[in-house]
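Our next item is chain A:
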Amino acid sequence: MTSGQGPVLVLEDVAKRFGPIEVLTGINLTLSRGEKRALIGPNGAGKSTLFNLVSGRFAPSSGVIRLGEKRIDGMPAHQLNRMGLSRSFQITQVFGGMSLYENIYMAVMSRHGKRWSLLRSGRVWRDIAEQTRELIDYAQLTSLADRQASTLAYSEQRALEICMTVATGPDLILLDEPTSGMSRVEAANMVAFIGRMTEGRTLLMVEHDMDVVFGLADTISVLSQGQILATGTPAAIRDDPRVQDAYLGGSAH
Partner candidate 1 sequence: MDPKDKATHSPARAALLRLVPLALLLGALVALPRFSDMAFLNAMVLVCIAALYAMGYNLLWGQAGLISFGHATYFAFGASCTIMTMAAIERGSSFPTPLLPLAGGAASFLMGLVAGWFATIRTGVYFAMITVAITELVRAIVQRWDTMFGGEAGITSIRMAWGPIGFQKLIDVYYFTLAWTVIGILLLWFLQRSPLGTVIRGIREQEERVRFLGYDTHALKTLVFAISAGVSGMAGGLLAFTNESTNVALYEGAYSTTVLINTVIGGAGVFLGPVVGATLTTLFGYYVANLTYYWLLYMGLLFMVIVVCAPRGISGLGVDAFRRLRSDAPVPWGRIVRQAAGWLAMALGCIMTIELIGAVVQPSYGALARSSGVAWPPVRVFGISWMPASPLTLGGIALLFSFGALMLRDGVVTARRNVAKLAEAIAGKPEPGP
Partner candidate 2 sequence: MKLKSALKIAGLSAAGTLASALLMGTALAQTQIDVILPVTGPTAGTGELFKNGVDFAFGEVNDAGGVHGKKIAARILDDGGTTQGGTDRVRQAISGGAKIILQGGGSAVAAAISADVKRWNERNPDNPVLLIMMGAEAAQLTKKDCHFYAFRTSTNADMRVKALVKALSENNRLGTKVFAINQDYSWGREMDAAVKENAAPFKYQVVGSVLHDVSKIQDFSPFVERIRESGAETVVTGNWARDLLLLMQSVSSANLKAKFATVFLDEKGNIASAGKAALGSYVATAFVAEAGGAEGEAYLKKFNEKTGANPVSAGNNAVMAIRLLSRAIASVPEKDMLNPTALALALEKVTAPWVHGEVSIRAEDHQLRLPLVVGEVSTEARFKLDGTDMGLKPVKTLTAAETEVPADGSCQMQRPK
């Protein structure tokens, strides 16, 4: 686990090629503890690729990714998670056949290192159950705890997704378009929900919806054509002419 005061996530000169196509070049990025960073950029800018590099789906072609002190590039997903990185998915991935409680229970189990257990005896299992309850209560999902996940409404499933992401107790949370497919009202509720669930934690997210970005992030990095164009506070980014250029391609406005 990463503790101490250094940055939570560092990317040094990271590049990714698929065959001859260079998707990302020379990415440098640093996330300090407690920071909430959004990655934005036009379609095809490489946001998803960058996200997948950090979350361990792909290994970078070159460059270094560090979580705290440790290098994590090319590491398999389960190890990344154990080192304190947790991600959500753009397309909801909850366990439809299980209750909401069980969904979260599984995440909490993993946090306690109970990944191979056949028996459910001992103090730690009481803690796991207790923490699962606490988390559900905190997320205000108590009334849904016994519902089978596949019967939940879409926004409830999204909430569960976030809950599970947080439940493994990560230092760094990656969110992949957490409000995709939601109505305005739902998205606004979601922003509040995420804000509550990730309080005090470090966050990196990819999001299209600018309302969500401005509602959640305290810094923003803009990605364009495989490179980081600008990083700064929401206000600074909003006013940055390069960003407007990248987004609007110099057309009327």
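Points to keep in mind about this one:
The rule we apply is simple: a contact is a pair of C-beta atoms (placed from the backbone, for glycine too) under 8 Å apart; a residue touches a chain by one contact, two chains touch by 3 or more; residues count from 1.
Candidate selection criterion: all candidates are chains of the complex that A comes from, given by their letters.
Quick caveat: nothing in here was measured; it's all calculated off a predicted structure.
Set chain A beside the options 1 or 2, and in this complex the one it touches turns out to be 1. Contact residues on chain A toward candidate 1 in their complex (touch as defined above): 55, 76-82, 86-87, 89, 91-98, 102, 105-107, 109-111, 114-120, 150, 153-154, 157, 164, 168, 180-183.
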